[in-house]
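Note that one protein chain of the assembly has been removed; the remaining protein chains are unaltered in position.
For subunit A:
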Amino acid sequence: MFETLKNILVDKLKVSPDQITMEASKEDVELDSLAVVELSLVLEKELGLKISDDELIEVETVGEIVALMTERSVTV
């Protein structure tokens, strides 16, 4: 799931790949309030995962986003 998120961040949001680790903060990967809305949209369009931008604003690290993605893909 980490690789899936990483690919989305790199391909769709143009984040530099070397910045993306499980421990990286949202600031480290340049996910501001606009970018989390964009990420929420891409996750829904590309993977059918419904994770709201409000939820993404709450999380602090890439690892937490991966955890949310894993949780939602199980329930789906």
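Keep this in mind: a residue touches a chain if its C-beta (ideal position, glycine included) is under 8 Å from a C-beta of that chain, and two chains touch if they have at least 3 such contacts; residues count from 1.
As a working rule, contacts and distances are computed from a predicted model.
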Protein name, per the UniProt record, of whichever chain is missing from view ("3-oxoacyl-[acyl-carrier-protein] synthase II", "Aminomethyltransferase", "Sugar ABC transporter permease" or "Glycine cleavage system H protein"):
"3-oxoacyl-[acyl-carrier-protein] synthase II"
So which of A:15, A:49 or A:68 would be touching the chain we can't see?
A:15
Touch residues of subunit A, complete complex, unshown partner
13-16, 30, 34, 37-38, 41, 45, 53
